[in-house]
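Note that one protein chain is taken out, while the other chains of the complex remain in position.
Chain IDs A, B and C follow the sequence of writing; residue 1 opens each chain.
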Amino acid sequence: MKCRPLALAAKDLRLVFADGAGIIQPVLLGLILVFVFSLSTPVGEEVPAQAAAAIFWLATSFAVILVFNTLYSLEGANQARIGLLLSPMPVQYIWMGKALSGLVLLLTAQIFFLPAIIVFLGQDLMVSWPGALGTILLIDWGLVAVGSLLGAMSQGHSARDSLLSVVVFPLLVPLLLAGISMGSFFLGEGTGGEPGSWLGLVLAFNALFTGAALVLFPFIYGEY
Amino acid sequence: MKNMQVNANKNSNLSLAGALVLAGGAALALSQYFIWIHAPVEVTMGLVQKIFYLHLPAAWWGMICFFIVFCASIGFLLRRSPAMDQLAASAAEIGLLYSTMALATGSLWARVSWNTWWTWDPRLSTALIMWFIYAGYLVLRQSIDNRRKMRMVAAVLGIMAFLNVPLVFLSARMWRSIHPAVFASEGGGLEPEMLTTVIVCVVSLGLLTAGLLMFRFRQKNIQERVLDLYRH
Amino acid sequence: MQIGDNQEVLLELDRVSHFFDQRLVFRDVSLKLYRGSVLLLAGPNGAGKTTLVNIMSGLIKPVHGRVITGVPREKTAFLGHYTFIYPGLSALGNLRFWAGMYSLEISDHELAKILTTVGLKGFVHESAGTFSRGMAQRLSLARVLMLRPELMFLDEPATGMDYGSRRMLRDQILEARQNGAGIVWVSHSLEEDLDQADMVMYLENKKMAFLGRPADFRMLPAEAG
Partner (left out) sequence: MSLEMTYLIASNVVIWLGIGGYVFYLAAVQKKLERKLEQLEELSHEQ
C-alpha cells in the first residue's frame, strides 16, 4: 500500500474488528441510549423528529469518544507511538489515518443507530435518503476531525473516557445543533429550519477544525 | 542558591498586582454609587435593568480573559515558555469566574423580566457553552499528571476553544430562529447618566481583572518553581 | 578500529542543552558519530541518557544547540526498551506494517528471511501478542534490520532479554557496524558492552563527564563504577 494514512487506517481497522470490543461497545451504548430514551414518551404518543435526531447524534457523540479512545490506545501497548513519530512521514498522517479509521467505525455504529431510531422511536418518514446520508457523512467528518485531534491526548491516561467527553462535547455543540436541526428536517419535520444555512455552518466548522487539527496535532501527539 | 532566586523574584510585580486589586475593589465599591443613585431607573424595564451594569462588564471581561487564554496558548506553542502556560491558566480561571457571574446575574434578570430562569438566547447560550468548555479546560489541567504533556494539550484546547466561539454563537442564533424566542431585542439608546455608569463599571472591573490576573499569574509562577525545588 | 578525522560524520551534536521547563537536564553536549563506529552512552540513572537519545533521533527538539545529520529518516532506526510491536498483528504483519510506514517495497519472502535471521523462523504467522519478551525484542530487531539503517539508536535494548537473544543482538549490531552504520548505544551493563564500543560518552551531573576511547575510560577509576 502506497498511501500511508490509508495503511495506518487499514491496520487500525484490522485490529479493532479482530478484537471486536472496540466496535461492539459504542454500538451497544448507542442502542441502549436510544432504547432508554424511548421510555421518555408516554404510551401512544409519537416521538418528535427533533428528539429522535437529537438522540441519534447523542449516541454518535458517545461513539466518537469510545472509538477514538480505542484507536489511540492501539499504539499504547509497546509505545508504537514513538515508532510512528520516528517514521519518515509527516505527523499529520497519523491524524489522517486515525480520522479515516474513526470515520469507518463511526459509520458502522450509525448503521445500527438508524434502524434503532426507526424501531424504538417510531420514525419512519424519511424525506430524502441521499440528502440524509450526505448530511450524516458531512457531520461525521467534523466529528472525526475533532475526535482524532483530541483523542490523541487521551493516550496513556487513566480516566480518559470521562475526561475526553467533558472536553469534547461542548466543543462539538455547533455541529450537534446542525445535526439535530438537519436531522429533524430529513425526518419530516422540515418546516422552520433551513438546511442550506446549517450546511454552511457545518462546512465552516469542518474547514476550521480540519485546518486547526493539521496545525495542532503534532503538539498533542509529539514527544515532550 | 536557588531559594535566593525565588525570594528575589519580582516581588514588586506582586505588590503592583495587589495595589491594582485594591484599586479595582475600591472602584467597584464606588461604582455602586453610580448604579444605585447616579443612573436613572429605566422606563420600560424598571429597576431590574440595573443588573445590566454589572452583568455587562463581567461578560465582557470574561470574554477578554478567554481571548488572553487564546493568545497565551499560541504563545506557549511558539515559545514553549512555562510562563505563557501559567498566564493562560490564570486567565482561564478568571474568565470562568466572570462568566459564572455573568450567567448568574443574567439568569436573575431573566427571572424578573421574562419570568423564566433560562431562555435560549444566542448570547446566553454562547456564554453557557463557553463556560462548559473552559470548565473542561481547567479540569483537564488538573487531571493530566505529566506537566509537559498537560501544558501542550491545554494550549491546544485553549486555541480550539476560542476558535469555536463564532461558530457557537452562529449556531445558537440559527437554532433560535426555529424556536420563537421569549426575548425581545434590547432597547435603543442609553441616557448619558446610564452611559457614564456603564463606563465606570467596565473600567473598575477592568482594573480588578488586571490586578487579579497579574497576581494569579505571578503566584502560579512562584508556586511551580517552589514545587520544582521540592522535587530535587 | 581507528577513528580519524577523515571519516564521514553521520551525526553531530553542537553544544546541545536541554531543559524540562526550567529544570536543566544536561548542558553543552557536543560530539560526533562516525560511519562504522559504536558510541556508547553511559551514566547513572536519571542522567538524561534517554532524553539525549531522543534528541539525537529527532524525537525531541533540543532547547539550545543543534543536531546535524546527513542521514535521511528512512535510513535511521531505533531499538529501545519498548518494542513498537502491535500484539494483535502477526510477526509478519508487524514487519509489513512498518515497511509500509517507511515506504519500503519488500516482499513477504524477504521479510520471512529477515525473521529467520533473528531466529523467529517458525513464528512468521504467529500473533506477536503471544511472544515472550526475548522474542518480541527479536522481532523488533528484525524491524530494524529490515530498514538497513545507516544510523541506529539503541536505548538499553537488551533489558529483559535472555542470554541467547542478547548475544544475537550483539552480533547483529556488530554486523551493522561492519556494513558502515553509525550506532548510538545506551547501555546499563557497561562492563559487558564496553568492548564493542569505539567511543564512550559518560553523562553525569548534567554535563558530559567523559568523551573518548574505551581504553581511556577504563583508566578513570572513579567513573567506571
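Simple rule for what comes next: contacts are C-beta pairs under 8 Å (C-beta built on N, C-alpha and C of every residue); 3 or more make two chains touch, one makes a residue touch a chain.
This one's a predicted model, so the numbers in the text were calculated from it and none came from an experiment.
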Among the chains you can see, which ones touch the chain that has been omitted?
B
Just one of B:Val21, B:Cys65 or B:Ala127 touches the chain that is missing; which is it?
B:Val21
Could you tell me which of B:Leu20, B:Ile68 or B:Met101 touches the chain that is not displayed?
B:Met101
Even though one chain is not shown, chain B touches it at residues 1, 3, 6-7, 21, 25, 28, 32, 35, 46-48, 50-51, 54-55, 58, 94, 97-98, 100-101, 104-105, 108-109, 111-112, 208, 212, 215-216, 219, 222-223, 226, 229-230
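In the analysis below, only the chains that are shown with their structure count from here on.
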Calculate how many whole Å lie between the centre of chain B and the centre of chain C, each centre taken as the average of the chain's C-alpha atoms.
50
Could you put a whole-Å number on the gap between the CA centroids of chain A and chain C?
39
Distance-wise, how many Å sit between the C-alpha centres of chain A and chain B, to the nearest whole number?
31
Sites on chain C at which at least two other chains make contact:
none
Scan chain B for residues touching two or more other chains and write them down.
148
In the complex, chain A residues that touch chain C:
1-2, 4, 7-8, 11, 14-15, 18-19, 74, 77-80, 82-89, 222-224
Can you list the chain C residues touching chain A in their complex?
54, 57-60, 72-74, 76, 78, 80, 82-89, 97-98, 100-103, 136
Under the definition above, what is the set of chain B residues touching chain A in their complex?
77, 129, 132-133, 135-137, 139-140, 143-144, 146, 148-149, 152-153, 155-157, 159-161, 163-164, 167-168, 170-172, 174-175, 177-178
